[in-house]
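One chain of protein is taken out of this complex; the other chains stay put.
So, chain A:
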Amino acid sequence: MADSSATIQGAIPIPITVEFTGGLELLFGNERKHKVVLPPQLEDGSRPNISYLLKYLVDNLMKDQRKDMFIMEDNVRPGILVLINDADWELEGEETYELQQGDNIVFVSTLHGG
């Protein structure tokens, strides 16, 4: 970690934690917690943001073929909350939020039973 702070921002990969709850874990091999390492920079020079992460998860981590249970119209489907470090993503800039090392991203599907 000491090395990373000395390195120029963007030059090293970005390790983050991704968690799924509320039944979403069933779409991801029934695993709640995943360690993901994102590239520091994308081809267009930008840093990976939540939009990129969504696509990354669907392409690399999602086991279930029913993509629309997670993504609809290039965004999370209605009924899923995205949390960035335990705050609603709407407090952090939604899909444009650029991921930082050690970020914890949680996807929560709403429950309706009672």
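Throughout what follows, a contact is a pair of C-beta atoms (placed from the backbone, for glycine too) under 8 Å apart; a residue touches a chain by one contact, two chains touch by 3 or more; residues count from 1.
By our rule, contacts and distances are computed from a predicted model.
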{"item": "Undisplayed chain, where the name is taken from the UniProt record, one of \"S-formylglutathione hydrolase\", \"V-type proton ATPase subunit a\", \"L-aminoadipate-semialdehyde dehydrogenase\" or \"Adenylyltransferase and sulfurtransferase uba4\"", "value": "\"Adenylyltransferase and sulfurtransferase uba4\""}
{"item": "Full-complex contact with the absent chain, from A:Ile12, A:Val36 or A:Met69", "value": "A:Met69"}
{"item": "Chain not shown: contacting residue from A:Pro13, A:Gly79 or A:Gly93", "value": "A:Gly79"}
{"item": "Sites on chain A contacted by the missing partner chain, in the whole complex", "value": "21-23, 26-27, 32, 63-66, 68-69, 72, 77-81, 83, 86-88, 90-91, 106, 108-114"}
